[in-house]
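Below is the structure I would like to discuss, written out as structure tokens.
Taken from a larger complex, these chains appear in their original positions, while the remainder are omitted.
Chain lettering (A and B) follows the sequence in which the chains are written, and residue indices restart at 1 in each chain.
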Amino acid sequence: MKTGTLPSPLRGIIPPLVTPLLDNDTLDVEGLERLIEHILAGGAHGLFVLGTTGEAPNLSYNLRHELVQRTCAQVAGRVPVLVGITDTAVSESLRLAQTAAEAGAAAVVSAPPYYYTPSQAELVTYYNYVADRVTLPLFLYNMPSHTKVSFEPATVKALSEHKNIVGLKDSSGNSVYFQMLCNIMRDQPDFSLLVGPEEITAEVVLMGGHGGVNGGANIFPHLYVELYEAAQNQNFEQISILQQQVLDISSRLYTVSKCGTSYLKGVKAALSALGICNDFLAEPHQRFQGAEKEKIKSHLAEIKSNMQRANSVSL
Amino acid sequence: MKTGTLPSPLRGIIPPLVTPLLDNDTLDVEGLERLIEHILAGGAHGLFVLGTTGEAPNLSYNLRHELVQRTCAQVAGRVPVLVGITDTAVSESLRLAQTAAEAGAAAVVSAPPYYYTPSQAELVTYYNYVADRVTLPLFLYNMPSHTKVSFEPATVKALSEHKNIVGLKDSSGNSVYFQMLCNIMRDQPDFSLLVGPEEITAEVVLMGGHGGVNGGANIFPHLYVELYEAAQNQNFEQISILQQQVLDISSRLYTVSKCGTSYLKGVKAALSALGICNDFLAEPHQRFQGAEKEKIKSHLAEIKSNMQRANSVSL
């Protein structure tokens, strides 16, 4: 078993892997392998399975454990694999963390238990409890739109004192919050601060953040890696060209439907159109069909043609 | 195996059972037995396990299945047992429903998958999918504060056409919504419409609703049964006396702390003070300690003494 080493801090683009499915209980194993190879070929700096984009909460437990094992085996230490262990039941989180450790993952990632709304004090107790019981490094996962609670900066600071808690992924989209986090953590430069929404990865990296967990990198991994590198290098000409492509992907693939999971359905539909994996979504979500599916296909074609034009100009 | 027959519609007080725990993974088996006997002795018309009050989402799967089996065995058909199968993963919901059926439960209860926010159309698809696959009658469970979505009345109407979907429990506290539900369902008088918050069970029953799934009935089952019967009988003198006691319980036991789960902690602390079961709460919640625990004890003593005084006056 090969483990991807975890840099300190973890930097770069760590795509949140879509979970390719044949039905509610069956992985699309070949699609999963193709997707992983597609993303690694694009230069991603890590892989995050069982996140929000991975539909983790909607997958059965057997399937979650199988996915962790297959992903780690396929990646085989080429990049660090991060495993989402978010669960409302702490015992199930710990079981997943153990599977992750045994499979060779590099770290685990946990959003707050999300049915009730815990207090900040309960978050501190909870994460210390979890961090005491997992053998892998732990990332906090801030996702207030889905969990109904946000880690206050002082809570993050308190939790960062636990040696197993090594970073935070913020999917709030709230850059004021992210800047306040950067400020409170500025004396701990090894604590990794990553951002979810791909639309703000460039600015976050320019301001000193460490990278992005960007869903679009399932589709176009190289684009997001290039944008990250352009931001790292303060190459504003490149940023301008690439950011425009990233925003076009957001505006054309993620808002085809008005429903709250339009982003998720758009990513899976695009991956299916590219022949990478199945577009089935676990209940209660339904994949795009008919007009919405066609829209994704035609928008995808336009995006690809724009990307080729921009690249030939920039060469 | 004896199954409690499910009346059509189900009426009365169906307490949402607290889950007595020794630790995160271990049932307080003796406490569970005492609690069930205490509630049945109070005249409850049914029992609902694995609801919000039961901390269902925070319990490991093994424990959830064990709880269903033990409860059904203990109740032994004396009243119908309703089993919560709410889960973000539909496969885990269906496994729990099968355990419920095998153990002799009378019905299952399901709130919407609660990490993402499904659309109304997805709710219709989802519940038809579930209702097609369970052998027991199914109650919808409306809990928007925790699931971030409410069943629109038209969605309930559409779902009520499935022969397995027999009722709805509404914990929104929004009586305008409940009245609109009553109105849209008025041509299906067998569809059971129950309400969660005990503070409004009396008025809901006066207006034609079928009963209450009242957390306080873990502590004082007889009080809530009496109030239900007073409302059924339009005995306003009795309602006035009993409603005051119910509201005092709410104001004195459920708001001792400012945290969102103060209600849950208050009920468990009171049951522990009464010697009925352990007050341990599954992670991430922490039971009341110190001053808060003492406050529950002294408020409980006052409530009991007020209840005795009121009862002696009313006799």
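One rule holds in what follows: a residue touches a chain if its C-beta (ideal position, glycine included) is under 8 Å from a C-beta of that chain, and two chains touch if they have at least 3 such contacts.
Everything numeric here is computed off the predicted structure, so don't read it as measured data.
Complete-complex copy count for the single protein sequence, taken from this structure file and not limited to the 2 chains in place, is 4.
In this text, only the chains that are shown with their structure count from here on.
Each chain gets one centre point, the mean of its Cα atoms, and the points for chain A and chain B are 37 Å apart. Within the complex, the chain A residues that touch chain B are 24-25, 52, 57-61, 63, 88-92, 112-119, 121-123, 125-126, 129, 146, 148, 259-261, 264, 282-286.
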